[in-house]
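Note that this complex is displayed minus one protein chain, with the remaining chains in position.
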Amino acid sequence: MKPGYYGNWGGAFVPEILHETFRQLNAVFAEAQADPSFWQQYVDLMASYSCRPTPLTLAENLTRRFGGAQIYIKREDLNHTGAHKANNVMGQGLLVRRMGKTRVIAETGAGQHGVATATMAAKFGLACTIYMGEEDVQRQRPNVFWMEKLGATVVPVTSGSRTLKDAINEAFRDWVANMDSTHYVMGTVCGPHPFPAMVAWFQKIIGEETRRQILAAHGRLPARVYACVGGGSNAMGIFQGFMADEEVELVGVEAGGKGLTTGQHAARLTAEEAGNHPAGTPGVAQGYKTMFLQDSDGQMKDTHSVAAGLDYIGVSPMLADLWEGGRVRMAAATDAEVMEALQLTMASEGIIPALESAHAFVQAFREAGELPPEAAIVINQSGRGDKDIFTIAHAFKDPSWQAFIRAKGEEYAKEPAS
Amino acid sequence: MKPGYYGNWGGAFVPEILHETFRQLNAVFAEAQADPSFWQQYVDLMASYSCRPTPLTLAENLTRRFGGAQIYIKREDLNHTGAHKANNVMGQGLLVRRMGKTRVIAETGAGQHGVATATMAAKFGLACTIYMGEEDVQRQRPNVFWMEKLGATVVPVTSGSRTLKDAINEAFRDWVANMDSTHYVMGTVCGPHPFPAMVAWFQKIIGEETRRQILAAHGRLPARVYACVGGGSNAMGIFQGFMADEEVELVGVEAGGKGLTTGQHAARLTAEEAGNHPAGTPGVAQGYKTMFLQDSDGQMKDTHSVAAGLDYIGVSPMLADLWEGGRVRMAAATDAEVMEALQLTMASEGIIPALESAHAFVQAFREAGELPPEAAIVINQSGRGDKDIFTIAHAFKDPSWQAFIRAKGEEYAKEPAS
Amino acid sequence: MTLAQEIKQARQDREILLMTHLVLGYPSFEVNREVIARMVEAGVDIIELQIPFSEPVADGPVILRANQEAIDRGVKVRQCLEFAAEMTDRHRIPFLFMTYYNILFKYGVEAFLQKSKESGIRGLIIPDLPPEEGEEYLTACRRLELAPIQIFAPTSTEARMKKLAGHGGGFIYCVARRGVTGTQTSFDQDFDRYIDRCRRATEFPLAVGFGISNRRDVDLLRGKADIAVIGSATIRLVEAQGAAAVSEFIAGLR
Partner (left out) sequence: MTLAQEIKQARQDREILLMTHLVLGYPSFEVNREVIARMVEAGVDIIELQIPFSEPVADGPVILRANQEAIDRGVKVRQCLEFAAEMTDRHRIPFLFMTYYNILFKYGVEAFLQKSKESGIRGLIIPDLPPEEGEEYLTACRRLELAPIQIFAPTSTEARMKKLAGHGGGFIYCVARRGVTGTQTSFDQDFDRYIDRCRRATEFPLAVGFGISNRRDVDLLRGKADIAVIGSATIRLVEAQGAAAVSEFIAGLR
C-alpha cells in the first residue's frame, strides 16, 4: 500500500509549494515516533499540564436505568481546555519545537480546537492565527473571546459555507504563504498524510489509558466502545486501544442532524437503512481521499449538526477504511436525540457532555439494554458541554436564559463598551 | 479549648431546633474520620469521577518573566465542575449517604458551589435546592442554567444585599424546617462547627497532593504557598499540606475590590498598611465567630469584589486563628490587579484562572521576583475562569462580545422562546 | 419578684398570657410607641422588643424584612436601648429583648446586659446562642437578675431540655414546630406530646410561639401553654391596617 493510505483512503493531495514542508513534517514525525523519550515527554506534559490519565467513570445511575451493560464514561472532558483536542495539540506543539517553527495556525469549527491551539501557542511561546468560519464565529463567540485573550488572532472566514471546511481551506492558504515559519496544527485525523497518522498517534493515549482502566475496573474488556465522529480524532483515539481485541465492537456515531432523509445532517458513512448506500461518496478534497458529502459533480454539500464539531463534509480516511472493512460500525444520532441524551446524562450523573460527545451517548443508550450486566460498554466523552451554553440553552429554549441575554443586550445597547 | 474553636474563633452558634441535627452530623463526621476506608472511598471517588490528583504545573513563562522563584500552579481548575468546590461537595455527599438523608441544600455565590452541589445530588440521586442571591442569579445566569439542567431547584434570595451571605441565611431557614430529610452542604470552611472542620478535612486532599508533587518536581518544599481567600476552603485545603513545615510561608489573598480605602472590598484581615487594623472586626454571625466586615453596631456591611466567590463578609475561623498567630500572612488584590494578572496568565501559560483564583496570582507575581531561582512557590488555582465569561468579557469591555450579546438579545426579543 | 414568679402569679388570674413581639424602629419608633401603648391597653402581658440585626437567620420573611428596613432606615442599637428605657418607664408589664448574639457581642456582652438592666428590661431571647456558647452571657444575666430565656424545640431530647432549663430564666420559649417564624403551625397530637415533654422537663412557665395569629390558635393553647406568643401577625397587621388596628386584634385574641 502507498504510504499514507488506509485501504482505499487517505493520501496526500498537496500543492507543490508544500512538498518540502510535508517532507520535513514526515521526517520529524518519523523521528519522534522512533524516539521513546519523545512519547515520554508527551505523556509527562499531558500529566502535568492537562490531567492525564483522565478518569474512567462508572455511570451507576444510567446503568441502572437501562438495565443492561455497565456503562463507563471516558472523561476527556476533564482535559485542560475541556476536550480531547488538547492531546493532539500539545503533541503537535512538541513537534513544532523540534522543527524550530515560531508560529502556528489552525482551523476550528466548534472553537475547541482553536482554543486548544491558542492555549498551546501561549504555553510554547508561539504566534498563533486561528481560522474560523464566520458563521461559527457567531455561534461560538465565547471561544473566540478566549482565543483572543490567549493571544491568538482569530480570522473569520467569509468564503464558501463559512464553516469548518472553509476554515480549513483558508488555513491552507495561509500555510502556503508562510510555511517556513509556520506549522499548521490540523485538528483531527483528516487532511493530507501525515496528519491522520500524527493526530491518531497522539490521540491513542485515550485508548491506551481506557484499556488499562476498564480492565482494572471491570476485570475484562468492554463489549462495545462508542465515540462520536466528526473528523474522527476522538474515535480513533479510543478505538486504537481495542483495535486488536476482536471481541470489542467499535461504534462510531455521526451527526444525524435533522434526520438522515432530510439532507440536513453530517452523516457520511451511516446508511439510512441497513443495505442502503450512505450519503457520502468517495472523493478527494482538503488534501485527502475519503467519503465526502458531495454532489454528483464533486462539489461539497452544506452539512448540518447541532454540534459544530461534527458539522463537516469529510471523515478520517482511517475510519473510512475500518468502516469499509467492517471493524467499525457506524451509526447516527439526530439533534433531537442528542438533546434528550444530554438532559438525561446531566440529571442522572451530574456530567455535562459536549454536544458532539452526546452523539455517542445516544447510541450507547439505544444499545445498553441489549447487553447483559456482566458486559461493559465505554462511551468516549470527548468534551464538556458547558462551553456550549449558548447553543444548549438556545436548543432547550430556556426562557430565563433568553431573558438574561436580552437584558444584557439592552444594557450594552445603552452604554456600549461601558 | 472548646470543641469547634480555633483559638478565639469558631464555635457553633446554632438555633436549638438544629441541636440534634448537629449532634448527628458531628457523630457521623467523627465516625467517618475514624474509619480509614471512608477516606479511601473519598479518594477513589475523586479519582474516578473528578480527576484527582490534579496536576501541579510548572509555569515556565511566568517564571522566566519574573526572574525569581519557580512558579508552580496547583490545578484545581481541572476538577470536575471546574473548581476545588467539588472536593468538599463529593465528600459531604458520602456523609449524606451515611446519614440516609434524601435531600441537600446549599448556598452559592459565584455559582460554582451550587453547580458542584447540584452535580453531586444528580450523581447521588438526591433532591437539591440551591439558594442564591438574586443579584448573583443575575450575574451568574449560566451557572443557574446548569444547576437547573442538573435537576436542582434554584431559589433566588431577595432579602438583604441579595448576595452570598443572604443565601446562607436562607439556606439555614430551609434547614430548620427540613433537617430530618435534608443536609445543608456548606460550601466553605465557615459556618458553625463541624462545618469548618469537615470542609477543611475534605479539602486537605489538595495540600496532601501538592506536598508530594512539589517534592517530586522541585526536590524541596516551596518557599511560599498562595491561595485566594473567600470563605477560605481552597486556602485551608492547600495550606494543610504545609502547616507543619515552618519554612513554608502561607499567604492568603483577599478581595481588595476597588481598593482597601474605598470601603468597596471584601478584605477582612488585610490591613491597608502594616501596623494598621484590618477592616474586619470580631463578630458572631451565620453560626460562627470570626472577623466580619460589620459596622460598630454589628450589622454586616455590603462587600464588593469582581469575583463573586470572594464577595463575603466572613472568613474561616481557622484562617482567622492562623492569621492571628502569624502562621498565615494575609494580602489583598484589587479588581484591576486581578484583571491584569488574569490577562498575563492567559497569554503566558494558556491557563485561565477563575477570577477568585487570579487574586492569588496577583500576590505571587508581586513577590516571585524577590526569591532566588532555587526557590519554588505554589499558587493554588482554585478554579477555571471560563465559567466567568460574562464577568470577564464585561470587565475587559470587549466590544465584539458586547456586539454578540446585543445581537443575541435582539434575536430573542424578536422571537421569544423560538 | 423574678420574671418567672411574676408570670406564675399572672397565670393565677388568667388561663393564658399573651406575649407580643415587635421589631424596634420598624416601621418607626413612633409607630412602635403607639403599637405598644395599644398592646398594653388591650391586655398584653409581656412584650418582646426585637433589636434588628442584618442576619436574622431564625426569622421568616415578615420579620426578616422588618429587620432590614429598620436597619436601612438607620436604626441603631443605642436608640433601641433608649427606647426600651422609655417603654419600661411608661408601662408596667415586663419587656424583653429579642435579638441575635452579634448585637450583644459587638456592644460587649457585659456592657449590653448592664445597659439592658438599666433600661428596665427583664429578660432576653437570643435564638442563636445555645448555652454552650453563652457562658459569659449566662453568668452576667444571673448576676444582673436578667432572665436568659431558653428555647425548646420539638427536636430537643429530654436530657437536652433539662440542660437548657438548668440555664434558663423567666420562662421557656417552646418553638412549636420546625421552620422559621411567621408560618402556620398545626397544633395536633404530636404537638400535645411535645408540650407534655416540655412540662416534664421544667418548672418554668411555657411560652409557645411560631405562627399564632388568631383566637382559635390561642384557644388551642389554653390549658397547654402558659403564654401564647404573637409575632409576625401583628407586624403584618400594622403594615396592612396601621397601629390603631392592634387594639381590636389583641382584644379579640382572648
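Going in written order, the chains are labelled A, B and C, and every chain counts its residues from 1.
Everything below uses one rule, namely that contacts are C-beta pairs under 8 Å (C-beta built on N, C-alpha and C of every residue); 3 or more make two chains touch, one makes a residue touch a chain.
For clarity, every value in this text was computed on a predicted model and none was experimentally measured.
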Worksheet item: Which visible chains touch the chain that is not shown?
Response: A
Item to complete: Give the residue, chosen from A:R173, A:R329 or A:R366, that touches the chain omitted from the document.
Response: A:R173
Discussion item. For the chain not shown, which residue from A:Q40, A:S159, A:T261 or A:N276 touches it across the whole complex?
Written reply: A:S159
Worksheet item: Which chain A residues would touch the chain omitted from the figure, given the whole complex?
Response: 2, 11-21, 159-160, 165, 169, 172-173, 176-180, 281-287, 289, 292, 294, 296-300
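We take it that only the chains that are shown with their structure count from here on.
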Discussion item. Can you compute the centre-to-centre distance for chain A and chain C, using the mean CA position of each chain? Integer Å is fine.
Written reply: 65
Fill in: Distance from the mean Cα position of chain C to that of chain B, given in whole angstrom
37
Fill in: Whole-Å separation of chain centres (CA-atom averages), chain A against chain B
33
Practice prompt. Two or more other chains in contact with one residue: find those residues in chain B.
Written response: none
Discussion item. If a residue has to touch 2 or more other chains to count, which residues of chain C qualify?
Written reply: none
